[in-house]
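To start, I am sharing the structure in question, which I have written as structure tokens.
Every protein chain except one is present and positioned as in the full complex.
What follows is chain A.
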Amino acid sequence: AGQPHKRRRTSEPSEIEERLESLICRVGEKSNSSLESNLEGLAGVLEADLPNYKSKILRILCTVARLLPEKLTVYTTLVGLLNARNYNFGGEFVEAMIRQLKECLKVNMYNEAVHLVRFLSDLVNCHVIAAPSMVAMFENFVSVTQEEDVPQVRCDWYIFAFLSSLPWVGKELYEKKDAEMDRLLSQTESYLKRRQKIHVPMLQVWTADKPHPQEEYLDCLWSQIQKLKKDRWQERHILRPYLAFDSVLCEALQHNLPPFTPPPHTEDSVYPMPRVIFRMFDYTDDPEGPVMPGSHSVERFVIEENLHCIIKSHWKERKTCAAQLLSYPGNNKIPLNYHIVEVIFAELFQLPSPPHIEVMYTTLLIELCKLQPGSLPQVLAQATEMLYMRLDTMNTTCVDRFINWFSHHLSNFQFRWSWEDWSDCLTQDLEKPKPKFVREVLEKCMRLSYHQRIIDIVPASFSVLSPANPVCIYKYGDESNRSLPGYTVALCLTIAIKNKASNDEIFSILKDVPNPNQDDDDGEGFSFNPLKIEVFVQTLLHLAAKSFSHSFSALAKFHEVFKTLAESDEGKLHVLRVVYEVWKNHPQMIAVLVDKMIRTQIVDCAAVANWIFSSELAHDFTRFYIWEILHSTIRKMNKHVLKIHKELEETKARLARQHKRRDSDDDDDDDDRSTDREDGPLEEQIERLQEKVESAQSEQKNLFLVIFQRFIMLLTEHLVRCETGGIDVFTPWYKSCIERLQQIFLQHHQIIQQYMVTLENLLFTAELDHHILAVFQQFCALQA
């Protein structure tokens, strides 16, 4: 590093900060010397920089502690070395860390707060913090479990922060304060025994306990810590650079942590949701390679934590992410490829949602395959096989993600797969999870290619699972259909549309269509007329069948006709029915048409929800595309509410600025005043937007209520039928349906939280069948 403090006088402050940040973040990278010697060198450089750049260095080190947890011990060692050279700096760093921790907790950044706690605890190993004061902090953490009337998730976090630091510092704390530690562990144990775990079934990827139990995260961690204690706190996986500096560090003076009072629970506190630990591999899965640490070993915990942290740090940079994962230390002692694949699937299948966008994981796995072409593809194939084998007990939402991942992955590898290995699914009922999975995968593969391709890639025996050829079904197409009511009008319409007829001309042609609901017909002829809708929509969609763009153009051109025909709720429902009839072989087309019709307000979200639960769609009810449509519909509704809300907030802000200007009486702002006048009275705008927000929020609430209501009706019907018929409730349809209900709760939990009172009083009452009520109770337990 030379003599940087001499060159510094000619550099910009931001350049120096960048250089310091780079030196610190990249310590040990691309160096021929050992990490230890790099750390020693860096400590020397930073010590020399302290007189001039102390606050910058403090900031960078605090940020690194918070955001690079995968390199925790590298930076605690660095801080240890600095503390040994400069006691005051050590003290200031500890104070800055405590300030940062308090702030994280105040703004609900609990995941980052855990990293800070772990960093502080490892500073005990580096002789920066005195062990007794760390124990005292943990005593305050554990005593949170004694608080009354606080959510369980609050106590959970403090216990998690305590337990998850012990792999790093358990040994040291136990050596110095064994009695206190025993007491803390015993208090922890009794808390863990009495806490409720109603939420667990909702968060498990598999409902079966074999071959690997899907444990609640605190239960798993507790088992790991107990085992660590039994092993006399011997932990051999974590890389501890500070061990090489023991002689230097043990000469250093330690600091005491100031007494830390956990900030009290407030209404604004939002704690992390509980988790279930995803496990799919054990040591038997890689008999040739290094032994995979057991599920209750602390090594497993540390490896998984670090791999998750690496993904969190580099998710935007797929090549860097893959490289960092593969260069995780300990490569030859652990079956790293298996850990990586397990951690990636853990995230992909995480409930309620993956930490990152699903497509990231597909591309990350492809990058990993590129970097390790001789080994990773085999592990991935093995994993795929295992996931397939365990489909029977896999949560429906996770199966969706598995389908999306596998089909997209295959499309990058010429759809090469040993389908015959899965011939067992051919003998099963098509609604069973395995054949269902294969059907949905093939359908998705077709969407990424074309129909004949799929026929070509599977063995002939799989034709029963192959997707339909996505062709349009036009009921007025054949001469043989001429007896159908509306046939002649359809012919007329076809000619008119081909001759570029206007909306008015279409209306006049449709006027002649009789209304099968004679008594509903009013003088204008524009009341709900299912035959008019049928003839018009069938004909138009058939003419525009060539591509999505053609269909979208058709919807746009004849928007007026659509709006008029679909004015009533029945009209909207019937339009959707006809779309389905025409395009039932092409679910992708149905989805994009429904999307367009919502966006152009031909149908509304509630109509789509009612259509999905209608008896006409019962046959397709468990198909993946139906739920894609429903969730897409809910998302559009949610985005709509957010958008208007944002408009309202922005307009309020403009009004506030306008008042401020008026009050300050500043002549220089003439330009702003003129634009204010141009916009019209802002108060009026705000009032209008306020109404719009309320109306949108009401529509949003109504949508969820409709969906929940229909679920309850459907499930109750099934449960009653089974009870009276004496048959087992748990059919494939039932499992799918109840998990789809869970999915609604999980995927939109933040919004649904607002409706808890209504849901409790109106829909999920005590009279409800306990099977259905359980789903609601599990949901309530998530933030309890």
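Annotations
Everything that follows uses one rule, which is that a residue touches a chain if its C-beta (ideal position, glycine included) is under 8 Å from a C-beta of that chain, and two chains touch if they have at least 3 such contacts; residues count from 1.
Heads up, the rule we're going with is that contacts and distances are computed from a predicted model.
UniProt records the chain missing from this view under the protein name "Nuclear cap-binding protein subunit 2", selected from "Succinate dehydrogenase cytochrome b560 subunit, mitochondrial", "Nuclear cap-binding protein subunit 2", "Tubulin epsilon and delta complex 2" or "Alkyl transferase".
In the complete assembly, the contact with the undisplayed chain comes from A:547, out of A:547, A:601, A:695 or A:754. When the full complex is taken into account, the listed residue touching the unshown chain is A:449, out of A:140, A:449, A:527 or A:731.
Within the complete assembly, A:268 is the residue of A:12, A:251 or A:268 that touches the hidden chain. Checked against the full complex, the one of A:194, A:316, A:500 or A:619 touching the unshown chain is A:316. From the options A:88, A:256, A:412 or A:698, the residue with contact to the unseen chain in the full assembly is A:412.
Within the complete assembly, residues 18, 21-22, 25-26, 59-60, 62-64, 66-68, 96, 99-100, 103-104, 106-109, 268, 270, 313-314, 316-318, 320, 353, 357-360, 362-363, 366, 404, 408, 411-412, 414, 444, 447-450, 547-549, 588-589, 592, 595, 632, 635-636 of chain A touch the chain that is not shown.
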